[in-house]
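Provided herewith is a single structure, encoded as structure tokens, for subsequent inquiry.
And now, chain A:
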Amino acid sequence: MFQVYLFLFLSCVALFSAMMVLLSKKPIHSVLYLTLTFFALAGHYILLNAQFLAVVHVIVYAGAIMVLFLFTVMLLNLNKEGQFPKTKLVKIIAAIAGGLLFVVLIGSLKSFDLATVSNPAVSQIGLVKNLGKTLFSQYLLPFELSSILFLSAMVGAVMLGKKDKE
Partner candidate 1 sequence: MNQDSTKISLTNRSKVVSNKKMSFLESLYLPAIFKGMFVTMSHFFTKKATVQYPEVKRPVSDIYRGMHVLKRDEEGRERCTACGLCALSCPAEAITMIAKERLESEKHLYREEKYAAVYEINMLRCIYCGDCESACPKEAIFLTDRFVPSEVARGNFIYGKDVLLEPKDAPIDVSKRQTPEVLAFKKDKTQLHNK
Partner candidate 2 sequence: MDIQILYKSGLIIVILLLSLVIAMYATLAERKIAGFFQDRLGPNRAGIFGLLQPVADGVKLFFKEEFMPATADKFLYILGPSLTMLIALLGSAVIPWGNTLTIGNNVFPLQVADVNIGVLYVFAVTSIGVYGIMIGGWSSNNKYALMGAVRAASQMISYELAMGMALIAIVMMSGSLSLHDIVAQQHGIHWNVWYQPIGFFVFVVCAFAETNRTPFDLPECDSELIGGYHTEYSSMKLGFYLFSEYINMFISSAMIASLYFGGYNFPFINELGMSHNWLTIVGMLVLFAKIGFFMFLFMWVRWTLPRFRYDQLMRFGWKVLLPLAIVNIVATGVIYELFKK
């Protein structure tokens, strides 16, 4: 019973803060609401008994990526009005793009079979030991490939950041 209330509370927080990301006027508020959304999602992971995922979610998203976002937004001084053109054409394009995304989400949700989910609270897959075993045996190749992907991204960033020697 307690878990149901917790689930409802976390869902409300997640939905509210996700809405506020779009609705708040200042970019910095949007960033902070996004962080709050991540925390609510981490709470959901814990409810699903996936503690490792929850903590990594907090470390990576809230602790690293959002701090960089905050960093950028603080330095860019985006508070001035009229930096983004809001013509009718832009609005129509945005509405179409958003609508398409909505349709895709609805479609994918419809094809998703809810009945296959067994009781998540008992599932042990989210615990660090099981996750590690799965990751390093069954999914070793994708895991290593993704690490190469990250490495290439890092090399690219260094290349872009390097000064021209001219």
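The candidates came about this way: all candidates are chains of the complex that A comes from, given by their letters.
The working rule: a residue touches a chain if its C-beta (ideal position, glycine included) is under 8 Å from a C-beta of that chain, and two chains touch if they have at least 3 such contacts; residues count from 1.
Note that this is a predicted model, so its numbers are computed, not measured.
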| item | value |
| --- | --- |
| Chain A: touching candidate in this complex (1 or 2) | 2 |
| For the chain A and candidate 2 complex, residues of the former touching the latter | 26, 28, 32, 35, 51-52, 55-56, 58-59, 62-64, 67-68, 70-71, 74-75, 127-129 |
